[in-house]
Structure formats: structure tokens, C-alpha cells
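First up is the structure itself, then whatever we jot down about it.
A protein chain is absent from this complex, but the other protein chains hold their places.
Right after this comes chain A.
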Amino acid sequence: MNSLQKEEKRVAKRRQVYKPILENPFTNEAKLWPHVTDQKLVLELLEEKVLKRWKLLQDMGNNEESITVGFNEIVDLLSHGKDEYMLFVCNKDLPSVLISQLPILCETSDHTVTLVQLPRLSSAKFDDAFRDVVHDGMCLVRTHAHYQDFAKMISTKVEPLSIPWLHSAQFKKAPVKLLATTAPIIKKQGKQGKQVPS
């Protein structure tokens, strides 16, 4: 072993290791969230038709009953009753654990829900519109008379939600992947008490 390799071994503290890991065959986030064809246009429409209206009504001292914001309120609403809704979620700005069950909830709910994912950093627009109201990066809009045209426009841009494993048995291959991580280098020590022959 030349001196450079020796030196490298002395300096190195960890080594790269690859661990096999079984991914969940059902939680592929890219497929869970329905594809939106023109996300920027959808965001602009949302801003014009919903967020500005909310802001205006708040300034006037009225509440908009068709719009629900906040995780707890939305989950409660989707768990009971039967109606038509659109759910806008800034899924790229939120922790994955918070949004992982949302598509499943929309699918299992008795309501008809159009799930719409918004582009990155769109939660800033929510902050601006809702101000002090806790919104958790999501907004549920009931598609009643005032929002019917808006709902039609949105539905042309968004693919329908489909989670096949909730409705049929379709076996998928084992999604085994390698996880790149590091492990410490433990230097071997000689056995204690063993005499080295001279």
C-alpha cells in the first residue's frame, strides 16, 4: 500500500453503504396527486376568483361560507355529509406526512372532491390572502352557484383523482430500492492478552 492510500485511510472516518429498502407500493406521491396541465393558470384563477373575494369580504366584515381553510376544518368537513368540493393544496410547500393521507381521504369521502395541487411557493399567496387565519397551505371551495364557472374551468385542467388499490386488486412488483447512507469505520483491535511472538 502506498503512502497516499495509507493517508486516505487514516483521514477517512466514514464509508458509504447501500441498504436495501422496501418502498410502499401505494404511496407513490407522483401518481397519488392528479396531474394539472397548467398550474400557473390555475393559481392565477384561484387568486382572482377565490382569494381576492375572501380578502374583500373579510375587509367588509363578512365571512365567506363556501370557503374553508385549515387542516382540521377541512378534514372534519370531508368526513361528514355529501356535497361537491374543490380542494387546493400547496403540496410542495408542506411536510409530506401532513399531505400523504389527503388524496386517500378525498377518495374515501362521500363528497365529490376535485383535488388540485398548486405549484411551489404558492403558499405565500395564501399567507397574503388569509393573513391571520390559519390555513395550513390548503383551501376547500364548495362549488355552489357562485363558483360553478370557476369549477368548470378548473376541471378541464385537472385529471380526475384515481387510487386504484382502494378499488381493485392489482398486484405490483416489489419496489425494492437502495438507500445511500454512511457508516462509521471501526478499526479492528487486536485481542487483549494475546502475546505477540518475538
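Here is the rule we use: a contact is a pair of C-beta atoms (placed from the backbone, for glycine too) under 8 Å apart; a residue touches a chain by one contact, two chains touch by 3 or more; residues count from 1.
Just so we're on the same page, contacts and distances are computed from a predicted model.
Engineer: Which listed name, "Trafficking protein particle complex subunit", "Williams Beuren syndrome chromosome region 22 protein-like protein", "Small ribosomal subunit protein uS7m" or "KLLA0B11792p", is the one UniProt assigns to the chain that has been left out?
Structural biologist: Its record in UniProt gives the absent chain the protein name "KLLA0B11792p".
Engineer: Quick one: which of A:91, A:109 or A:122 touches the chain that's been left out?
Structural biologist: A:109
Engineer: Determine which one of A:37, A:148 or A:181 touches the chain that has been left out.
Structural biologist: Once the missing chain is taken into account, the touching residue is A:181.
Engineer: Considering the entire assembly, which residues of chain A contact the chain that has been omitted?
Structural biologist: On the side of chain A, residues 4, 8, 11-27, 71-72, 75, 78-79, 94-98, 100-102, 104-105, 108-109, 134, 136, 165-167, 169, 171-182, 185 touch the unshown chain.
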